[in-house]
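Here it is, the structure, as structure tokens.
Omission of a single protein chain aside, the complex is shown with its protein chains in their original locations.
Labels A and B are assigned to the chains in the order they are written; within every chain, residues are numbered from 1.
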Amino acid sequence: MSNPLPGISQSTRAPLLQAVGIGKSYGSFPANDSIDLDLYAGEIHALLGENGAGKSTLVKMIYGLIQPTEGELRFEGRTMVLSGPADARSRGIAMVFQHFSLFDNLTVAENVALGLDGSETFAAMSSRLAQVSRDYGLPLDPRREVWRLSVGERQRIEIVRALMQNPKLLILDEPTAVLTPQEADQLFVVLERLRSEGRAILYISHKLDEVKRLCDTATILRAGRKVSTCNPRAETAASMARMMVGADIGEVKAGAGRATTVQRLSINNLSMTPDDPHGVHLKNVTIEVKGGEILGIAGVAGNGQDELFAALSGERLAPHAANIIIDGHAAGHLSVTERRRLGAAFVPEERLGHGTAPRMKLSENALLTGHAASHMVHRGFVDRPATLASVDKTTQTFDVRKDKRDPEAASLSGGNLQKFIVGREILREPGVLIVSQPTWGVDAGAAAVIRQALLDLSGRGSAVLVISQDLDELTEIADRIAVMFHGALSPPVAAAQANRETLGLLMGGASPEKATPETMTQTAAQEGSHAVGA
Amino acid sequence: MQLVLEKRTERSVLIAVASPLVAIVLTLVTMSILVAILGKNPITALNVYFIEPLTDPYTLGEIIVKATPLVMIAIGLSLCYLANVWNIGAEGQFIMGAVCGSYLAVVTNGTDAGPWVLPAMLVMGTLGGIIWALIPALCRVRFGANEILTSLMLVYVADLVMDYLVRGPWRDPKGMNFPTTASFDPVATIPTLFDGSRVHAGSIIALIVVILATVMLGRTIKGFEIRVVGAAPRAARFAGFRSDRLVLFTFAISGGLAGLAGIIEVAGPVGVLQPGISPGYGFTAIIVAFLGRLNPVGILIAGLFLALTFIGGEGAQISMKIPLDLTKVFQGILLFYVLACDSMILHRIRLIATPKKAVQGTVDGTA
Partner (left out) sequence: MGLLEAIILSVIAASTPLLLAAAGELVVERSGVLNLGVEGMMIMGAACGFAGAYLTGSTFIGALCGIAAGAALSVVFAVLTLGLAVNQVAAGLALTILGVGLSGLIGAGFVGQRIVPAPHLFIPVLTDLPLVGHILFGQDGFVYFSIVLVVAIAWFMYRTRAGLILRAIGDNHTSAHALGYPVLKIRWLAVLFGGGCAGLGGAYLPLAYTPFFIPGMTAGRGWIALALVVFSSWRPGRLVAGAYLFGAVSILQLHAQALGLGIPSQLMTSLPYLATVIVLVLISRTRGAAGSVAPASLGTVFVPDR
């Protein structure tokens, strides 16, 4: 394919996009503080930073979603004041959102049409959609409704929609967070092709290996300010991490004496139909977790992890009592509260609205799970001092930072709230802990605290089951890893022997016997909708 | 420049306290304008509406009489609304409570039945309200039918049930064909508390309800359950609270309280069962619940205030010829302002600059 943007080549070293001292304040709080950024055509520019560092705020300004309160943006040498995303799109700026901006109950074609300016007929748009998706090897069925599609396919819609605008600048927000390693590889092929076509790509990530491999330049943000712009290939992952975090991150260590002894949690042939018609069927899930062990469940989002968590926590009851055994008790028919009284504890993925009631105080959120097993309720009456004491203890033990003793859950930062939720459960010394995405969207410091706490808990003889999309996290803390795909769970492999590629193939739906690198192409061909060659 | 709404990171305690007061002041201002448009003197009207009823012991008593059903119904509704359960059919539950309780009064009428009649009537009335409220609750829990619409539809049905009874089987044979039952016997009547006033023992029941609700909401795990289910349903499920059971529970409590209020009203101040026993208590109680910020003590105050508007409205109709509908308008506007002011607890309004379109892409950068 010829260069669609004649006149722009890498030799023209005037920046395509320039941010000059750009900033955004909410009240007195600066989410971005005089940030400078030069972005050139034909480069992939990484925007690195921890959660809350201000990456999203910056790209939202570049995409016209929010207005800067200081500084200015220049695009192709001219000052640019955007009236909204449509304005940005008309100038050639496209964006692929992390939490997709898709409409579940509309078709793929309708979703794409909504992302374009509507200057062509629906039929013309549909045929162009077919052409672009064929050109870039991103196959899509335009008549399917979005809720029927996998996460990878949904991202494909976003990317095709962006490409159909023929953008000069493409912004991608954490695009690989929801992909298998193989799907990520496919994405990189597309991105490299876009670079060679002379487009600029702003690539938001916190995965440093990926950035080193793909990106030409990296700008690092910390606490709303720019720390540095560097060449990621000249840096080490550790040096970039130091710039992101502002300090060295300690390695987590497994405690001593982690003997795997008794079987504390077992799931036996668990099959379930979802309540939600958009949900995933669980198929014959079988696994056991011993005391002193951390079992990881990997998988791309939307493959039944939520359904499995709900079945384990008791938010949905299993078909048979014996489907779930907690410390020797058949628990499949027990309620959440009864399971907690058996010594189980649960940490859901969603912090606000699931793990906590956002607009309630921390003491009330301590009561949320504590009422079952702790001594916070006497004859139906709530012991308020006891709930407050529990908050204080969690705060101390897990270093939860907050500006008053008992604030609303929603006022805490993601990392601090997650430390509170994990701490709330761990301080009850559960025999079985089931935790979903323990460090999703959490800063590095908090993530280290949480992972260490999980390791320590298992070191004290508890069984810990971690559901995570983050393979690095699982290989760091888990003893064994199983992979979830389309509601079925693979047999676990020892984490020490698990390699990324094998796990990635399992995440993409390869059967365990075939999950070896040699069969990769073959699998890709069979599972056309999940691992597609470019 | 444009006005925009922004979320606050933490609820504003100051505004939470001030909000009902600000709402009342705004309502009074709006009402004064409306009264002026009707060609009356707003100052006189405000005096007749809000001051005069407070200066006379009889009307003070009437305020308490009117506030009694409002407070009882609103307490029940507040539990529903806190749990995000939308019972708006309290008017029907009130009527069915009155009907079921009146059954005993009608069948024992003129007999020498003992003092058991009144307590039994109160129990029957409560049960009547509970059963009527459980219909929409069960329709929602079992079939997923929207409780807002079903509970409201049953108001019309309850009204027609009462209409049928007082025009048919229960009509007072000596009543000159008026649609009404015979006057209740003394054993079927709630005693008044003071001579020369209609204030009755039912008001004491309302006060007890306020105290019990305060304790339940503030101190017990059940109260916590109600608040969590309403505020964060998924977190409530995670906590092990069953929302379908809570729908039944809150509907039963609010229906029971409305039914109890209904039978107290007919066995107390009204003394017979007849159409028009309620000037829309079941709907006005919705306003009371919100004006009281879904808090039992707040509801007590709000109930007294709205009772004052009923009494003041009657006074204004007599002395100033202001239509009685103005009271309903007043109540509607008040609810409007209450909701608007409450929003300021969680949000703030800010003035922001809109991007200047003129600059867009026309000024050359210096790069």
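General observations
Just so we're on the same page, a residue touches a chain if its C-beta (ideal position, glycine included) is under 8 Å from a C-beta of that chain, and two chains touch if they have at least 3 such contacts.
Remember, it's a predicted structure, so these values are computed and weren't measured experimentally.
Only one of the listed residues, B:5, B:21, B:51 or B:297, touches the absent chain: B:5. For the chain missing from the display, the contacting residue among A:67, A:335, A:397 or A:475 is A:67, taking the whole complex into account.
Set against the missing chain, the residues B:104, B:267 or B:326 yield one that touches it, B:326.
Only one residue from A:118, A:328 or A:380 touches the chain missing from this view: A:118. Even with one chain removed from view, subunit B keeps its contact list with that chain: residues 4-7, 81, 86, 88, 135-136, 139, 143-146, 148-150, 152-154, 156-157, 160-161, 163-164, 168, 283, 286-287, 290, 323, 325-333, 335-336, 339-340, 342-344, 346-347, 352. For subunit A, the list of residues touching the undisplayed chain reads 60, 64-67, 84-89, 97, 99-106, 110, 113-115, 118, 276-278.
Criterion: only the chains that are shown with their structure count from here on.
Each chain gets one centre point, the mean of its Cα atoms, and the points for subunit A and subunit B are 46 Å apart.
Of all residues in subunit A, only 14-15, 18, 67, 74, 77-83, 87, 91, 313-315, 335-337, 340, 346, 348, 350, 353-360, 364, 367-369, 371-372, 377, 380-382, 407-408, 410-411 touch subunit B in the complex they form.
Residues 9-11, 219-222, 224, 227-228, 231-232, 234-240, 242, 346, 352-353, 355-357, 359-365, 367 of subunit B are the ones that touch subunit A when the two sit in their complex.
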